[in-house]
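This is the structure, below, for whatever I ask next.
One protein chain is absent from this view; the other protein chains keep their places.
Then we have chain A:
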Amino acid sequence: MAIATATRMGPKTETTFRIVAPVAVGVIVLGVWQFLVTVVGVSDYLLPSPASIIEEFIQFWESILSASILTGSNALIGLIVGSLVGIALAALAARWRAVDQMSAPVVASLAVIPIVALAPVLNSMYGADSQFGRQAIAALASFVPVFINTLRGFRQTTLVHRDLMKAYAASSGQVLRTLTLPTARPFMLTGIRIASSLAVISALVAEYFGGPRGGLGGLISTSAASSAYARAWAYVVASIALGLLFYLVTLGLERMLQRHAPQAQRRP
């Protein structure tokens, strides 16, 4: 029944449904949550109520905003630097086999290094009053998916297109601009979209391991340490919003630039 209704929906109804459905789920979850805390009486210590979290959110709004900006800019710097380095290195690896073979083990080990292992080291290396360690961690986390996806994209050019470029006696710069980059673009954008979430998570988690206060991660851990659980949750909500913002912006960028690519290339 439900499936039959869903398949008959018009495109407009479907869009509305796609927005309404998750919102409805959210409202129901929040309702049940509030019900558990106020009516059933789950202790505030175990689970702060949504109402108290919203209260804290409003009360600490300014600190939440400045913390989001701080963590957000660390993540953004990391994302940009990581993506640029990833794209540049992928271009080199696609061009020269030796670079590819040299970078493969480095990238593989970078991909498995946990942020928790790196954060304390970088934090103490660059001092207690520097954001550099966090930015570096966000950059490292962003680099891996961008590099891997972009390199794959650079290898997607088809034989007939390469033949065409050869027949036109195109210079290697022209081949890069008119063939290789446009072919790789959807892959590159997918890599950046994946990296955007990783950048936020890493910038945030890196704050748990010392360094200057004032970011979302730092405030979550101080609030939790002083048993202000509702406030800690308010910062968590802000972190989720920040992560979503990064994801949606990069997704929008991907959609906008790929409107005319064929289906198969849009979703690598």
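Annotations
Keep this in mind: a contact is a pair of C-beta atoms (placed from the backbone, for glycine too) under 8 Å apart; a residue touches a chain by one contact, two chains touch by 3 or more; residues count from 1.
In this text, contacts and distances are computed from a predicted model.
One chain of the complex is hidden; its UniProt record names it "ABC transporter ATP-binding protein", one of "ABC transporter ATP-binding protein", "Phenylalanine--tRNA ligase beta subunit", "LutB/LldF family L-lactate oxidation iron-sulfur protein" or "NADH-quinone oxidoreductase subunit G".
The chain that is not drawn here is touched, among residues A:19, A:46, A:112 or A:169, by A:169.
Even with one chain removed from view, chain A keeps its contact list with that chain: residues 158, 160-161, 163-164, 166-170, 174, 178-179, 182, 185, 260-263, 265.
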